[in-house]
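Can you keep this structure in mind? I'll have questions shortly.
With one protein chain withheld, the remaining protein chains of the complex are depicted in position.
So, chain A:
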């Protein structure tokens, strides 16, 4: 697995923290986190994530190369794309699913480049963003994981993903962590 991409909205922040805490120190696969966030508001998202992770947490910068052991967040008010040479590109075009960053945009762009070499994980949230992108990840042979709807604080997002594609792995938080630890060594 070359990269792990995690998308979430309402109710997903604490889940992401738990995933990071639960990751084996040996796991170094680059992680991208797409969280719906408010624009024009400085948040301390990166600081919070850093407290709980052995990864180096940073906001993605335009045209920077993706590195092992790094976790990238998407800046508020931008979409994040991946170039074939594994450079990150920012994009400030239209909102997608009322969102910028949009999970769909990043899932689709990364999947187009990485095909079977990426895992997409969609967590709690209260809109439909991410469903279409996660389907593409699955269709391109990548691994697609949806947080168990019974566990997600807001189940609209995971449900939307399962509705349009029923073969995603549906996992509880503990099993998401277990799964990542088992399968994401090296790249």
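To be clear about the criterion, contacts are C-beta pairs under 8 Å (C-beta built on N, C-alpha and C of every residue); 3 or more make two chains touch, one makes a residue touch a chain; residues count from 1.
Please note the rule applied: contacts and distances are computed from a predicted model.
Q: Name the chain not shown, per its UniProt record: "Binding-protein-dependent transport systems inner membrane component", "Amino acid ABC transporter permease", "Minimal PKS ketosynthase (KS/KS alpha)" or "Chemotaxis protein CheR"?
A: "Chemotaxis protein CheR"
Q: Determine which one of A:3, A:35, A:49 or A:81 touches the chain that has been left out.
A: A:81
Q: Which of A:66, A:105, A:118 or A:176 touches the chain that is not shown?
A: A:105
Q: Can you tell me which of A:89, A:126 or A:181 touches the chain that was removed from the display?
A: Of the listed residues, the one touching the omitted chain is A:89.
Q: So which bits of chain A touch the chain we can't see?
A: Answer for chain A: residues 40, 61-63, 75, 77-78, 81-84, 89-94, 105, 108-109, 112-113 touch the chain left out.
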